[in-house]
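Following: one structure in structure tokens, then a few remarks.
Just one protein chain is left out here, and the rest sit where they should.
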Amino acid sequence: MPNKYEITTLGTARFPSPLAHASFVNEKRRVLLDAAPLGKPKGTPPSFELAGPRKRLFFDPKATRIGVVTCGGLCPGINDVIRGLVMVAWHRYGAKEILGFRYGYAGLIAGSSAIPMPLTPDIVDDIHKDGGTILGTSRGPQDHAKQVDFLVKKRINILFVIGGDGTQRGVLDISREIKRRKLPIAVVGVPKTIDNDIAYTERSFGFETAMSAAQVAIDGAHREAKAVRNGVGLVKLMGRESGFVAVRASLASSDVNLVLIPEVGFDESKLMAWLIERLRRKSHAVLVVAEGAGQKLVAAQGKDKSGNKKLGDIGIYLKEKIQTQETSDQRPMTVKYIDPSYIIRSQPANANDSAYCFRLAENAVHAAMAGRTALAVTRWNSHLVHVTSQLVTSKRKCVDPKGALWNSVMNNTGQPEL
Amino acid sequence: MPNKYEITTLGTARFPSPLAHASFVNEKRRVLLDAAPLGKPKGTPPSFELAGPRKRLFFDPKATRIGVVTCGGLCPGINDVIRGLVMVAWHRYGAKEILGFRYGYAGLIAGSSAIPMPLTPDIVDDIHKDGGTILGTSRGPQDHAKQVDFLVKKRINILFVIGGDGTQRGVLDISREIKRRKLPIAVVGVPKTIDNDIAYTERSFGFETAMSAAQVAIDGAHREAKAVRNGVGLVKLMGRESGFVAVRASLASSDVNLVLIPEVGFDESKLMAWLIERLRRKSHAVLVVAEGAGQKLVAAQGKDKSGNKKLGDIGIYLKEKIQTQETSDQRPMTVKYIDPSYIIRSQPANANDSAYCFRLAENAVHAAMAGRTALAVTRWNSHLVHVTSQLVTSKRKCVDPKGALWNSVMNNTGQPEL
Amino acid sequence: MPNKYEITTLGTARFPSPLAHASFVNEKRRVLLDAAPLGKPKGTPPSFELAGPRKRLFFDPKATRIGVVTCGGLCPGINDVIRGLVMVAWHRYGAKEILGFRYGYAGLIAGSSAIPMPLTPDIVDDIHKDGGTILGTSRGPQDHAKQVDFLVKKRINILFVIGGDGTQRGVLDISREIKRRKLPIAVVGVPKTIDNDIAYTERSFGFETAMSAAQVAIDGAHREAKAVRNGVGLVKLMGRESGFVAVRASLASSDVNLVLIPEVGFDESKLMAWLIERLRRKSHAVLVVAEGAGQKLVAAQGKDKSGNKKLGDIGIYLKEKIQTQETSDQRPMTVKYIDPSYIIRSQPANANDSAYCFRLAENAVHAAMAGRTALAVTRWNSHLVHVTSQLVTSKRKCVDPKGALWNSVMNNTGQPEL
Partner (left out) sequence: MPNKYEITTLGTARFPSPLAHASFVNEKRRVLLDAAPLGKPKGTPPSFELAGPRKRLFFDPKATRIGVVTCGGLCPGINDVIRGLVMVAWHRYGAKEILGFRYGYAGLIAGSSAIPMPLTPDIVDDIHKDGGTILGTSRGPQDHAKQVDFLVKKRINILFVIGGDGTQRGVLDISREIKRRKLPIAVVGVPKTIDNDIAYTERSFGFETAMSAAQVAIDGAHREAKAVRNGVGLVKLMGRESGFVAVRASLASSDVNLVLIPEVGFDESKLMAWLIERLRRKSHAVLVVAEGAGQKLVAAQGKDKSGNKKLGDIGIYLKEKIQTQETSDQRPMTVKYIDPSYIIRSQPANANDSAYCFRLAENAVHAAMAGRTALAVTRWNSHLVHVTSQLVTSKRKCVDPKGALWNSVMNNTGQPEL
């Protein structure tokens, strides 16, 4: 039985790669799970397969029919990934039948009113300059058997799936159904999460654009806070269970005085005491709160369509609480609250994310053409790698409250333990 | 009695201007109130005094003591105006005693805990690169007699006042108290209104930056709306009584399908019928609503500290109403609501606003040095002019529902009369 | 004989306007040439026709065939104008046969290899988000008779021409040829000049975007200059005969110490003496030079294809001269020279220019549908107006060395008369 790091291959790779100048991957090189081990490892340390072009392909490249689907919330770079998939499959591998399924997994069901959209280089040429997704999206899973029926009906050989945690679980389920039916269909995921919280993914695409876009809100909160006495700028950022956006945006800004994230609890009364003291000394304060922080303070029930737990609104909660605090000079606190979520996630990718998206897409095509399936293309220890869909959905990546990154936040903000 | 277009002068201008190369204003040239008259005017048409440097000054420039105060909400360009006032007064007129009063009109009262801040070229050199106001601000009027007491105590000769409608009313009141006491103190306003709604002011500083900044929100709303079926992007923009920001930002975007402004009423059920039909045809829609639109639908009472009527939240109201509408395909509407207000108003001025702010500031100094008082420096028919504080606060500038600008909106959005 | 302010009309306006809600222009209102007259005018002062929708049209709107052509160098907003023309003609007037002629006036000649491009709302929907021109462009005039032959062959009723000074002269020539042949074809210009130098045009589209884009270069020059001892940042900006870009960008930046424009001569040795003294005091300096300044210092011959005089490269000339100057501390001057021209002119329009472009395009359609011809749509004294092609090409708009704008530059930079 293959271990959880081993990638499934559909079968023998019989076709020569049409890539003329490629430096093909040496399968003996693998990317270590732990690049900073404590002492010398015993036995063979766990490692990931390198992404990259393979000399021999499972699919006959020119005859390969490809599908692309995008799921879940918006994130900068989705169109970059779509474009990269189409350009590399078409121009480099000669695969010229590419369908874009519309509006998420719902578009993978026969009878959906949204007809698949043929994707060509002309159609995708400029889409990376815009945010959003040209394919549309939706939340929630669908019946896997029906999805496979539809792939068969559309004669799809490779399905690329751009989406988050739940969507990658779909990759696993669909590929299991495919395996059960012994079909030669590869399903390859490109993890999308603006929270940067997917496991074994050093950095998810769009994340750096998100932290850049968040600066505008933090800058605004800072200016508003400084403009009045006892001014408090409060910014709610993405981060349901992982505070990476809040953490990195705050480090980038260096104007933030307190960061609250889901991974690090806080005592509300200590928080308010800290705030009152901060205003006494400096007359203004900037707070950044990840949406998943302080959930014990805010009531919420149920789940959304993607199966994510609904969150209480910690931003509004804190805003209202802060306004009722008594300050040392008896002047009221003036809270300026900013929730820039939709502005951030709909941005087009910045340069670094665009380049990254292209490389993820390119390597997803390499992987699929070689017959790899049930995997996600990610970056790990600075290399692009293949991670099994099982592993990538096995847990959530979080900010380590004992780690170097959170240390940096404490050193940057000077915030106390609350 | 001087008519309402005539600017009050403190007295005889006895000092020669130190400006070496200036082209001094010819007082016989005046800017017509109406540059597009209907037929030939009878009698002398109303006109404004031109702004600009005068050959002879009321104040001895090097001995002049100057105060600056900023009031009301943030707006792009306040720091540009402060910087311009200091630079021109200091370098061109040689006035080197300049005080910044802190936190709005509250800083013009003796005993305020916020000590005035000396302003020098070194201090203000880079402030125009940042949004907000380095002086701080607050809302609401103060006792005019106490303010004049404070000006006298601080031996201020010229007070520059950057602020909105209510603040310019303060200019009028303070200068009346000064006149009553026969003091040689000039009070000159630079109108600040992100709504662009001050009378006899062709365009207020910061307005163009605001419409630029609003694009980010409209673009986001557009991408979010297009990404899902029956997607509705809803953006609330500034505009308590005048919809200029909503109008101009929508014209700039050309992605907006419906603009709602205070000046043009609408019928809620017609609006919803339009929206359902739009979604049936196009599956997405983008709406921009000025905060003062549709106030009959939303309950609100009382006034804020600046004496402005409190507004009900039409953005939240529409968001919630829209979510309950039944669409033609029975799929729910997905509303993505964006309220970018604080992000917009805290932006640094863009290039055009920065240049404009400098020119307003420069001409405010010219006016005050010449002994002009109780006026605002504005632009009218493409010239910089002096408008009496009385006139500038006599009414609010609004979008004319029968005018060319609103016509352009209808032609741009294709929206119906609701 | 009509005076030079009177717009030519093709004939009787017989068709009712399909614009449902428009406020039609009252022809008795006219925009005064001089909104700041010196004393009371004698007789009827010169004035322009107001732009805007007319109740009755010369062309049967749904049957009207339209052509669009773009000429000369790039400028922010060209695509906005194209889009506006198509959207208003198609959606508001119902004119659904619109051809884009390719690569400038060269595309208006039969047998050109570049086939005209049908323009529809779908095709132009997003083009305003990108710079450049989707139609392509070229320089230089063409044979007017052949152009009119081509318009006749293509059964064009209205030709919209987006271009500069020379291009607007083409509008005049083509419309004269049309008149000679008594053809019912309207030719309407939208003046494009990144130099903002077209006569009777308060502000040309794209100009504000250009001054914004120029900030990036000026900021860079400022940082480079400050980073070393005796650092000189030198930026060459557009402005062949008019220095508006250099002037307004410098006012916006407030970091510029010297602005050189074609309208104001300078003595080279005085300039160098000023620079040496400036470096002695401050150790850095920022200079902005319009490309047409100081032409007596640089040899150049001949004309380009558009008939513009070729310019010597004053930027390179000054850079090299400055490097040889001896400073007061014997350390060499370090010049960092930036020529951002192509970066600036290829930018997409900013928000204010986008809105302006739409309104120019909209009013160009109104004018043409009403049968107006041989005119340009411009803004004057804050109103959109019709100016005859004759007048618009009769002279060049320049910075007045005795006017308020240049005064502001002197007050902003503190530069001496050289």
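Letters A, B and C name the chains as they come in the text, with residue numbers starting at 1 for each one.
In this text, a residue touches a chain if its C-beta (ideal position, glycine included) is under 8 Å from a C-beta of that chain, and two chains touch if they have at least 3 such contacts.
Note that the structure is a prediction, hence the values are computed from the model and not measured.
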Absent-chain contact - pick from C:S47, C:T64 or C:T133: C:T133
Full-complex contact with the absent chain, from A:E208, A:E224, A:E241 or A:E263: A:E208
Among A:A22, A:I123, A:L183 or A:M272, residue touching the chain not depicted: A:A22
Residues of subunit C (touch criterion as defined above) contacting the omitted chain: 74, 103, 113-114, 130-133, 136-138, 216-217, 219-221, 223-224, 226-229, 329, 336-340, 342-343, 345-347
Touching residues on subunit A - with respect to the absent chain: 19, 21-23, 26, 28-32, 35-40, 44, 50, 52-53, 80, 83, 87-88, 91-92, 128, 202, 208, 211-212, 214-215, 248-249, 251-254, 350-352, 354-355, 358-359, 362, 381-384, 402-404, 407-408, 410-412, 414, 417
On subunit B, residues whose C-beta touches the chain left out of the figure: 126, 129-130
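Definition applied: only the chains that are shown with their structure count from here on.
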Centroid-based (C-alpha) most distant chain relative to subunit C: A
Centre distance in Å when subunit A and subunit C are each reduced to the mean of their C-alpha atoms: 45
Between subunit C and subunit B, distance of the C-alpha-averaged centres to the nearest whole Å: 28
Euclidean distance of C-alpha centroids - subunit A vs subunit B, Å: 41
